[in-house]
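Here the complex is missing one protein chain, while the rest keep their positions.
Now for chain A:
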Amino acid sequence: MKINVTDQAGDVHELEGLEGWRVMEVIRDWGLNIKAECGGALSCATCHCYVAPEWLDAVGAPSDEEEDMLDSVGDVKSNSRLSCQILCSDALDGLSLTLAPSAAKDF
């Protein structure tokens, strides 16, 4: 499966995602500008992304705990998600998302 990630600079990257990986892990593995400081433990919000509107239904709504973590960033939108909470699967082949400013390593 593939995911399309727009980074904070506006560059689009097509990344190979592996079934079962977290989208955050794929983005980090490819060396994009993502801090992901808690490593996927749903304990920070430094893998914050905006899911493309057409993919929102397929990705699903954030959990309560994820909503709580999103309180710790100031650039939340209606399509905000934490990329560590999205699992790669065939159903998400072609998923398109944009990294939030607050996910940057030096933010």
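We take it that a residue touches a chain if its C-beta (ideal position, glycine included) is under 8 Å from a C-beta of that chain, and two chains touch if they have at least 3 such contacts; residues count from 1.
Convention: contacts and distances are computed from a predicted model.
A.B. asks: One chain of this complex is not shown here; going by its UniProt record, which of these names is it: "FtsW/RodA/SpoVE family cell cycle protein", "Ferredoxin--NADP reductase", "Branched-chain amino acid ABC transporter permease" or "Cation:proton antiporter"?
C.D. replies: "Ferredoxin--NADP reductase"
A.B. asks: Using the touch definition up top, pick the residue from A:73, A:86 or A:99 that touches the left-out chain.
C.D. replies: Only one of A:73, A:86 or A:99 touches the chain omitted from view, namely A:73.
A.B. asks: Even though one chain is hidden, which residues of chain A still touch it in the full complex?
C.D. replies: Answer for chain A: residues 35, 37-39, 41, 43-44, 46, 67-68, 70-76, 101-102, 105, 107 touch the chain left out.
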